[in-house]
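Working notes, beginning with the structure itself.
Rather than the whole complex, this shows some of its chains in their spots.
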Amino acid sequence: MADPRFYDNAGPLLLAQVAELTGAKAAAGADAQIADVAALDSAGPGQISYCEGPKFKGALERTQASVVLVPAALASSVPPTAIAMVCDRPALAFAKVSTALYPNAFWLWPADKPPLHAIAPSARVGEGTVIAPGVFIGEGVEIGDDCIIGPGVAIARGVQIGHKAWLGAHVRISHALIGDRCIVHGGTSIGQDGFGYVSGPRGHFKIPQLGRVIVQDDVEIGANCAIDRGALADTVIGEGSKIDNLVQIGHNNRIGRRNVLAAQSGFAGSSETGEFVVLGGQVGVADHVRVGAGAMIAAKSGVTRSLEGGKVHGGFPAKPIEQWRREVATLSRLAKGKRNRDERDGS
Amino acid sequence: MADPRFYDNAGPLLLAQVAELTGAKAAAGADAQIADVAALDSAGPGQISYCEGPKFKGALERTQASVVLVPAALASSVPPTAIAMVCDRPALAFAKVSTALYPNAFWLWPADKPPLHAIAPSARVGEGTVIAPGVFIGEGVEIGDDCIIGPGVAIARGVQIGHKAWLGAHVRISHALIGDRCIVHGGTSIGQDGFGYVSGPRGHFKIPQLGRVIVQDDVEIGANCAIDRGALADTVIGEGSKIDNLVQIGHNNRIGRRNVLAAQSGFAGSSETGEFVVLGGQVGVADHVRVGAGAMIAAKSGVTRSLEGGKVHGGFPAKPIEQWRREVATLSRLAKGKRNRDERDGS
């Protein structure tokens, strides 16, 4: 369930309402209701989920959701504990239901509490914490002891920050829990919407992003980074990891403990790294891959599939570094050969 | 003509003044005057333009400018309706005239109205719009109804924002018109100067950037992006396009409708995309290219020339994806062959 510190649930919805919103047809239970949205594998009673295609059939068969939006071909795989709602585009239907349940999912304050104060009366700030001028602190925020909050920092509703944290000027944090002794340099944005849409011929329908960002203890994050919150799950930055400037962490990534991510590197989304992974500058990591513990990725590499831990990888697509070096050397040699032939032939 | 909502014109200038500023010599009309600067193909009466070389001879012959700065070799191609001013470096001369006409082109407020108020009295804000603390709204700004303006947002003189827009914390907007239902996440900069200089042995002379940014309806822009305004024309983000975090859009780019631009991608300048173009993460697009409707560009690609629509492209330089995949496979195979030979030869 979406964390109520960050999200106001406008539900419940009757299945009749879901049907009206989405065009999906329920086999039964039009007066049943759903209170929340969730992924197939984390949904529980009273929650609605969706299954986009046969790839997720296993999760569908095991789901504990009360209602599942499915294409007709998968209706028979919905477990008996759930009501199947059949529709052509389950992901779009699910996004519409999510929007109805969380119409203000990307707001920085509760819909009924416009930010009248720079520091909300309900915010709690620990002892010894110094707050510079121009700071915005929203409803229900909790900040630990001995923190330093730089000029113009904006901390949205419900955010929790541990002890001895240091936030540079104009840091923005929403939908996030930040550990002890974290350092975030100026201009970094933590917790904004992930980049998720259901695309069709008429355009791109925004999928409400209902997760959080969890930044564990002793993390340092550079200047002007962007760390998106999760869609239904959380984006996680593991304990003791160090992130350089201008780094992009998309939604649902789980960065392991004690990683080192150099400047301008980026993770698309839903990927995972083990402990002590090191990324060089301008590395890109595709979605849904896993980088094993202790792996090192050379600068400017593109990680397109999962990589073994404990090794050095490089190139695009990223591969064992010796292989990439051999490819670089091979191409150089072949091109020189061509040049020599061209010169010999007088061309 | 530069939009007077954003730019104060300090003209007109006598041609004698232009000659003194630039060293250009007019064949006639030293007491004529020019009121504005414009590109050859959009200039009209009372305006000065320039032609850098024979590549633009066609546009020169058709121009409706009243005055044109040209190298001697092109003076005879200036149409009879225009006065030719001959000089060695027309682009530099034009930049100097632009600077004289718009000495404060990159200011965030009118030169005669220093920003005494956080919200200028002349700004108009629609009904139902909620403005967080610490927001700066400049002279003549208009914001529609039911918008959400996050903490510390800075909106410079003359900016127009439609209805139901949502701006995250510390968004910066200048020299721009923003449509309805646009979402801009925290820390994004819209409307700053494009990256334009006339370079010579003594350094780089700044070319005043006199265009705007047009963000059409239903656009979403991620965190910490940078979208420069146009030089003489506009930078445009088409209706319904979605832009991820840390994306760079240089001056004069025209992003089509319903594009999807993944994180850390960038457009150099003066390029154009058709409808429904999709860019993967960390893609770079060179200047003055066209990407056709429905094209998809794989992550990390470098687009160096125009690409056909409706296809998937990849690699650097970007090419049809199957070709790029073949190249990757070919190099891998050749490098392995080399390795096998080396091992066989005991080297």
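Letters A and B mark the chains in the order given here, with residues in each chain numbered from 1 onward.
In the analysis below, a contact is a pair of C-beta atoms (placed from the backbone, for glycine too) under 8 Å apart; a residue touches a chain by one contact, two chains touch by 3 or more.
Keep in mind the model is a prediction, meaning the values are calculated, not measured.
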Whole-complex copies, counting every chain including the 2 in place: 3
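Quick note on the criterion: only the chains that are shown with their structure count from here on.
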Distance from chain B to chain A - Cα centre to Cα centre, in angstrom: 30
List of chain B residues in touch with chain A within their complex: 130, 132-134, 148, 150-152, 166, 168-170, 183, 185-187, 218, 220, 222-224, 240, 242, 244-246, 258, 260, 262-264, 281-282, 299-300, 328, 331-332, 334-336, 338-339
Interfacial residue positions of chain A with respect to chain B in the complex: 106-109, 114-115, 117-118, 134, 136, 152, 154, 156, 170, 172, 187-189, 192-193, 195, 197, 199, 203-204, 206, 224-226, 228, 246, 248, 250, 264, 266, 268, 282, 284, 286, 302, 316-317, 319, 323, 326-327, 329-331, 334
